[in-house]
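Note that one protein chain is taken out, while the other chains of the complex remain in position.
The chains carry the letters A and B, assigned in the order they are written, with residues numbered from 1 in each.
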Amino acid sequence: MKRFDYLMPSSIKEAIEAHLQYGNRAKFISGGTDVLVKMKQKALDVDCLISLRRIPELKGIEANGNSIRIGAMTTFREIIGSSLIKERLPALWKASSVLANPQIRNVATIGGNISNAAPSADSVPPLMVLDTKLIIQTSNGLREEVLEDFFLGPGSTKLKEGEVLKEIVVKLPSLECKTFFIKIGRVSQDIAVVNGAIAMETEGDEVKKVRCVLGAVAPTPLRLKGVEEKLLGQKITPDLIKEVQHLAEAEVRPITDVRASMEYRRHLSGVIVKRLIEMAIGS
Amino acid sequence: MKDLSFVGKAIPRPDAADKVAGKAIYIHDLKRPGMLYGKIKYSDYAHARILHIDTSKAEKLPGVRAVITAYNTPEVRFGFIRDNVALKKGKVRQFRDEVAAVAAIDPEIAQEAIDLIKVEYEELPGIFDPEEAIKEGAPIIHEMDPRGRPKTDNIVPVSWRFVAGDVEEAKRKAKFIAEDELQTPPISHACLGTAGCIAEFDLQNNLIIHTKTQIPFLAQNDFNRALAQIGLKGKNTRVIVPTLGGAFGSGLDTHGYEYIAILLAYKTGRPVKIVLSREEEFKTLSPRQPTRTKIVQGCDENGRLLFREVKMVLDNGAYTSWGATTPSVMMLPISTLYRVPNVLYETLLVYTNNTYCQAMRGYGNPQATWAIETNLDHLAEQAGIDPMDIRFINKNIPNDISPMGLHITTCGMEECLKAVRNKLNWDEKRGKQRDKARGVGVSCLFHVGGSGRVYRSDGTGVILKIDDFGYATLVTGAIEMGQGLVGALIVATAEALGITPDRVMVVTGDTATCPWDVGTHASRGAFTACNAAIMAAEKARAKIFEIASEHFLNRVKYKLDQLKKKDPNFQLPDLGIKGQLQPEDFDMRENLIFLKSDPNNEYLKVPLDELVREAHFKEQGTMIVTEAFYDPCNQMIDTKTCRGNLSATYIFGAQGAEVEVDLETGHVKILKYVAAHDVGKVINKHTILGQIYGGAVQGMGFALCEEYKSEKGRMLNPNFLDYKILSANDLNFPMEVELVETIDEAGPFGAKGVGEPGLVAVAPAIANAIYDATGIRITSLPISPEKLAMAIRKKRNSS
Partner (left out) sequence: MKRVIRFVLNGFEVEVETDSHMMLLDVLRDKFELTGTKEGCGQGECGACTVLVDGLAVNSCLFPAFEVEGRHVTTIEGLIGEGAKLHPIQKAFVDAGAVQCGFCMPGMVMSAKALLDENPTPTEEEIRAGISGNLCRCTGYVQIVEAIQLASQYIQESKRG
């Protein structure tokens, strides 16, 4: 591996100052399971890694009125161990438990997963189907970004140089809102070939609210607005599900890569949307 | 067979404790004083002329001790048709071609130096499909053959053709015929411990090389040839094999990186270590031979197989290694799996700019069985016969000679098929669960079980040494690569000798001190080494009993005298021995020598160690060291007629799967897997199960998810992220193993070799089950979820 400096600031302020000194020759590192792999593959070339591991303000999971606050440096292990998240954000809980493998989950963080901005990031669809915002610490104070608008392309976000993703704030879904997550890989432990989440609320038989997000089918995690529009106000029938399945296939923009072909991803998009709807009404 | 104390039991292997303690030393852990680290620069193109190599900057980098290319080192030519060289000159023919190498004081500096080497190329058009490579106008990959004669095509001068009976005639007579085209991709060995070596010279210019190999003596020969090429003719090589982190056939060849390490060691005068990174392991180590097969089989109205015609086009890659000889093994199932009187097998091997291939567990058998067994199910369907029944109808039988001249002695195929039929509840399930997308499938297998004479010698030597403490050391040139050879050897040696397995120490892996062995291939390790151990043990027993005839009674009387001294009231027993004892009066079990005529008499037992010391510590003493060289009763295959009894015995088996298919995503869930194997005799229960489970799971990877992907010669998935091998989480289903013991007299205690068979039948068993579940026959491996889902979708859309 190429040589780099490794700094371990103990406060966000220190971290930001360090980053501003190095400019784009530095990068923040949380669990390291993405950044270090990229460094080894020479897909990332920086002179300094600034660790966020020892900054207490970035940790913690707590309920805050009608939202849950998750510190960016919360590991997936901590998320899985949180009964609060298991109960109130079950789709995120599910995504966390199928991400990578136990060793990775012990150090990888939700902030890292989001900032890495892979189109296949598992934590993103479950967050994006709810009202989620990101609190970002800058040298001038805090600012907010809506998760849904945060991604610019594969590996690219609205996070600027010298900014630290501080926490993720998720508005708690109502108790009537059903959320589910599905991940399809080639084998049980894999980067998602396609993943997806749904948040759906029905009143009687009709869909009152619905949001559906698929990952790994576009340059960024994709909200299927066409699918959502189709479902809104409707009674879920097998025919509607079939229609929506076709719509999903048409709405996504997947690519062919070493993991899967565009055609298979398109096909899976329809399957996942179908299954998410079935799970949402089944419960 | 006499009462066995240890054979058949689950005996912990002697190397297990060190391995779980992290104390075993693999090539990665080994350091030699003054060692340098070597790194290799690979080609930037699949096919190009080398115009210029600039190593000036690399040479100046502090810490670099040598930079070598083909232009400043003697040519080292290798490969079984000698068409490969260690460092490439003039031309590169594949991305993994070695163009330069560096030795430096640490691996980071070595890598930095590699990056500083600049190579100028003139790119040439590449050819990546064997069927394209034989067309007129295709770029020529080797313009000269290894002897320097001009070459104007891409056909490899190695071909295989087997003919038995008259296939054309049989085609006319057959009532039912099925034809298929099937493919298998290259497969990476994916050993957890990557390949590597440390090469060094002593002050007489003999080479000592610690290396990952399964063929230390053949490697010694290869390296001696290399020494001759670098000007050291007559010098010798000592090959030392450290603990291996898996091999699966990747150690049956000598590799470019080994010759490069030797060149670097020679140039610097220091030990040079080269260890492949995981990426290099995937990209630069030869994978399993891919195949494209056209198969036709036909049967009569009763389902009796009349003919089998198999034609293969094999992508040989840029150089020739054992991949090119896989047809010599594929010939075995093609000619002999099931009783088929008329067989035609033809291959065409073609050079391309893809990677070249080497041996991998099964050595072609998995690829051939994939074609035969998938097509057989197709034929069964044509004939309206249940696939299980058609296999019973055509099953191999004991004491038969196949069209290839293979002498089948014991044969447990019928028992194996029965086991699969019963354990899968075949009759209740086959053809009855399509509504649930569930199905059952079966495949048989047949492989060498008594080694395979692929070289002129098929021998394994051992030396057995009994020390003064009653411990036996079994020294052999056979190699432990994880498969459990040592586990089998301690049992066989202990049993044959009459001591306990905890007192057997196995020493392997050093050409200077271990007796010759041709190599650990063809599932031969336990078969030959245990047979040799038994021979050596019998000689040792003869010596021990010879000594006993002289010293046994002395020891007995001495001990009785001691007892009497301790307790004057002790009554000296009447031993009932008249006259001189003879060697044949004795037996030995569990470290004790006793009289056959009075085996339970506690006074008439002498521990082995006492007897050895008695014989050793005196004037004109003697030691107990015996040797044996076991070379099985088998033959090399005649290369013209492709006939010969390649193995001393053959192993049969049947495997079956019950699967459930997710028709939307294409994922195949195995509900139950059954592996029934005719193993002759179980020597060590732990190691035999390990080989079958392990082989079966590699087979599942072959069937469902493994694929070396490349595009225009460039490997696309050189990491575990995208070259998927199965994890524990993928395998949560019962795997039942049935061990059928046919007790073959050629084998040690009746045992046959089982290293490879576990893998051979898996892919067709699973594919046949998928067919039962979905009505879809996938003919190319792997049957990935994508492939299956899209095939299901296509079928649904067209109907």
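Methods note: contacts are C-beta pairs under 8 Å (C-beta built on N, C-alpha and C of every residue); 3 or more make two chains touch, one makes a residue touch a chain.
In this text the structure is predicted, and so the values were computed from the model without any measurement.
Undergrad: Looking at A:Asp5, A:Asp45 or A:Glu176, which residue reaches the missing chain?
TA: That would be A:Asp5, which touches the missing chain.
Undergrad: Have a look at B:Gly482, B:Gly653, B:Gly666 or B:Pro764 and name the one touching the chain we're not showing.
TA: That would be B:Gly482, which touches the missing chain.
Undergrad: Which listed residue (B:Phe248, B:Tyr266, B:Tyr363 or B:Phe594) would be found touching the missing chain in the intact complex?
TA: Checking the options B:Phe248, B:Tyr266, B:Tyr363 or B:Phe594, the one contacting the hidden chain is B:Phe248.
Undergrad: What residue numbers in chain A mark contact with the hidden partner chain?
TA: Residues 1-6, 8, 29, 32-33, 36-37, 40, 49, 51, 53, 77, 100-104, 106-107, 188-189 of chain A touch the chain absent from view.
Undergrad: For chain B, which residues touch the unseen chain?
TA: 10, 12-13, 15-26, 28-29, 189-194, 243-248, 277-278, 481-484, 685-687, 689-690, 693-698, 719-721, 725, 727-729, 731-732, 735
We adopt the following convention: only the chains that are shown with their structure count from here on.
Undergrad: Could you grab the centroid distance between chain A and chain B? Build each centroid from C-alpha atoms only and quote it in angstrom.
TA: Here chain A and chain B have centroids separated by 45 Å.
Undergrad: Quick one: which bits of chain A touch chain B in the complex? Just the residue numbers, please.
TA: The contact residues of chain A facing chain B are 101, 184, 186-191, 193, 258-261, 263-264, 267-268, 271, 274-275.
Undergrad: In the complex formed with chain A, which residues of chain B make contact?
TA: Touch list, chain B to chain A: 664-665, 667, 704-705, 709, 716-717, 721-722, 724, 726-727, 729-730, 784-786, 789-790, 793.
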